[in-house]
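Accompanying notes for the structure given below.
Every protein chain of the complex appears in place save one, which is left out.
Let's look at subunit A:
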Amino acid sequence: MELKEKLVSSFMAFEDRIDIDSPVHDIRSEAMKTFETDGFPGKKNEDWKYTSLKSVLKHDYSVFPKQENHIDYQQVKKYFIHDIDTYKIVFVDGKYSSYLSETTHEGIDVCLMSSALNKPKYRLIIENYFNKIAGKDSITSLNTAFSQEGAYIHIPKNKLVAKPIQIIHFATGNESALMLQPRNLIVVDENSHVQIVERHQSLTENPVLTNSVTEIYANKRAIVDYYKIQNDNEHASLIDNTFINQRQESFASLHTFSFGGKLTRNNLSFFQNGERVDSTLKGVTIIGGKQHVDHNTLVHHIEPNCESHQDYKGIFADSSTGVFNGKVLVNKEAQKTNAFQANNNILVSDKASINTKPQLEIFADDVKCSHGCTIGQLDETAMFYMRSRGIPEKEAKALLMFAFSNNVLSSVKIPEIKERITKIIAHKLGVNIGFDL
């Protein structure tokens, strides 16, 4: 059976099992209709021109994991940011793992989407926020239709959440092929500040496909710093759909570190629904083999006096392929917008490729918008300079790549994450540079 048909028929069984009175019942049904009509996006869809899902859709995925799996903390400790105190929301094969998690209801809610969808006390928030900014495209709709589990985070106003929150999904390989559809909802109220780290990690060589949707609401003067660490194995693919709605004077930053996975597609949309909003979108992609990473960003400037900063760096080795499609939309009312976009790429091999496409649609007349993309090779003179100081070729390359990624790394606010990313990069490049940048 084709995956689409399997999902459509599974939905009926899924619906039978869940509360028909749930406030999201109609939303789910509506979303399923969209997916049923549109199906998975193909190459004719302009947004998916350079990313084909064909190779990841061919597996016979289990859509609902059959059993709960236990994994030992020691076995997966390395995937956690474990040297600082954090909240953790951890899922194993799509099921919540209370053993690996550390949630809270003290002053803030760091818990589960399934609770939020089912418990009356969360009903108002669900009604106000659930699926309000998530896209209506077929991929997001597919997730919406099956939305049931994921992270639910609500930070009421005037809270500075001292501990970062980690959202981690593990796949164990108990199923021969597994499809996961986590759904996260994050609401940060006035003047509050939260830091979130998200990671998807497969522990198996069995194929895993994750179609994740995250809605983030940064209300008035809220600060949200979000980090996505994508360093999965070559049998796991990820379609990440993240939507961020910002109210006035809020600050939201999202860093995406893409180092692994078979196919990774990041659909990232920012909506500036308030004045004096600041949005930062940054990413470092370092891949090789036959890996594919696609960044598809949208910044929608709706109100005046806002800023957006995009900075994506990519290093592509072997036969890896990359895509950057950055759309900046400035409404007529959004005067005094400052929108910056940069996408710089290095191709380390003749077989690697990158398609980069800035897309600016500007309807206001008093704005500053800039964009630039470059594709190049490693600077030969810089290589010779370092090697003439006794630094071997491999290490010199690594240092140059660090230097290239530095703008993105330097804005990471949690030192442990910066250190972790530095180590992952060093490991990926096969070097021990002996210091942290």
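The rule is short, and it goes like this: a residue touches a chain if its C-beta (ideal position, glycine included) is under 8 Å from a C-beta of that chain, and two chains touch if they have at least 3 such contacts; residues count from 1.
One rule holds for everything that comes next: contacts and distances are computed from a predicted model.
Asker: Would you mind picking the UniProt name of the chain not drawn here, from "Fe-S cluster assembly ATPase SufC", "Integral membrane protein", "3-oxoacyl-[acyl-carrier-protein] synthase 2" or "Cytochrome bc1 complex Rieske iron-sulfur subunit"?
Answerer: In UniProt, the chain excluded from the picture bears the name "Fe-S cluster assembly ATPase SufC".
Asker: For the chain that's not shown, point to the residue among A:57, A:360, A:373 or A:391 touching it.
Answerer: Reading the full complex, the residue touching the unseen chain is A:391.
Asker: Just checking the interface: what residues of subunit A touch the absent partner chain?
Answerer: Counting over the whole complex, subunit A touches the hidden chain at residues 379-382, 384-393, 395-396, 399-400, 402-403, 405-407, 409-410, 433-435, 437.
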